[in-house]
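Could you have a look at this structure, given as structure tokens, before my questions?
For this view, one protein chain was removed and the others were kept in their places.
On to chain A.
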Amino acid sequence: MNAHAITDDAAAVLHTAAVDLHIEGVNLSYGSNHVLKNVSLDIKPGEFFAFLGPSGCGKTTLLRLIAGFNTADSGRVVVGGRDISDLPPWKRDVGLVFQSYALWPHMSVARNVAFGLEERGVKRAEIQRRVAAALEIVGLGHLAERRPSQLSGGQQQRVALARTVVIEPKVLLLDEPLSNLDAKMRVQVRRELRDLQQRLGLTTIFVTHDQEEANTVCDRIAVMNDGVVQQVGTPVELYERPANLFVATFLGTANVLEGKVVTSGSDRHFESLGGLRIDIARDAVLPAEARLVFRPQVAKLSKEKPASASAFEGEIMRREFLGSVIRFGILIAGQEITVDEVFHPGAREPHAIGDRVWVEIPASSALWLGPGT
């Protein structure tokens, strides 16, 4: 932790060998509502993994299924080579940090942290040693005798974390751990989480709806929507090579042009619904019913007509100042295209609302995606 550096001794007390986690063909329904649809995931030992998706996508349901609070209709969960699907929650050894922290208000901080060890029948001296180590790791050793209600939100979250890691779980599950913190704390705590995870070497799953959180702390991300895993990959992979429209638009802003591919002899080009004609690279592999997708920053804006064939004239309808860039909305052939220009402090702004400008879409940076889910 930044403010309270972890001593390596404390981390060593709680360090365990990391295990892998496999989710195999999991289906789950609440009545007629099919919440998880044939979900399979392989999470490597020591990996910081994220379930990312909008609310209602099934990510928290999947997390609670791993912890044993939901039962799958079919499929299984394997942790470190052992099928835990039929174990009750108290025998699973997967530590869950609740979104609400779920600290017991009738126990002190130290009693909260000691609970799991007491349930495991650990000797008193050992409990004291490990509780002290866990509280030191989260930098709350001096608040051990406080009640949870006497702590700030950030401190409560650390107690919840200490309470979970102290039992040395095989897997650490974090359910939206940052959602109850203010914006500034969120940035600090997510760094601390990453730091802690690295030191303990714990296989960790992080559930969030915030792509920035997932991108900054996680090794790999499973993007979920509507109970289906859309794509698994590193943050950069997901951003650069989204598997479908949902992933492309959920991770960052994207322009989507609907249209069709026209083939005449050896020449292929894309014709948008608005009539824009864009050349397609010779080696590009296109899915059926392709759409053209590109990020706002790959398009170039200019006052004069550029040499490129895939440049189009339009009118600036919208201007948003985002700090490092200025985002323009440009109406071209009936569709608004979003283009980011780097903001140079001190320089005179080249474009204003109502100006007519040229937008160049480099075919090399364009993505060709099939229909999204």
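Some points to look at:
In this text, a contact is a pair of C-beta atoms (placed from the backbone, for glycine too) under 8 Å apart; a residue touches a chain by one contact, two chains touch by 3 or more; residues count from 1.
Simple rule for what comes next: contacts and distances are computed from a predicted model.
The listed options are "Carbon-phosphorus lyase complex subunit PhnI", "3-hydroxyacyl-[acyl-carrier-protein] dehydratase", "Iron(III) transport system permease protein" or "2-keto-4-pentenoate hydratase", and the UniProt record of the chain not shown names that protein "Iron(III) transport system permease protein". Which of A:V79, A:L96, A:L174 or A:I316 touches the hidden chain is settled by the complete complex: it is A:L96.
Within the complete assembly, A:A72 is the residue of A:V35, A:A50, A:A72 or A:L369 that touches the hidden chain. Against the chain not shown here, chain A presents residues 27, 67-69, 71-75, 88-92, 94-96, 98-106, 115-116, 119-120, 147-149, 163-164, 167.
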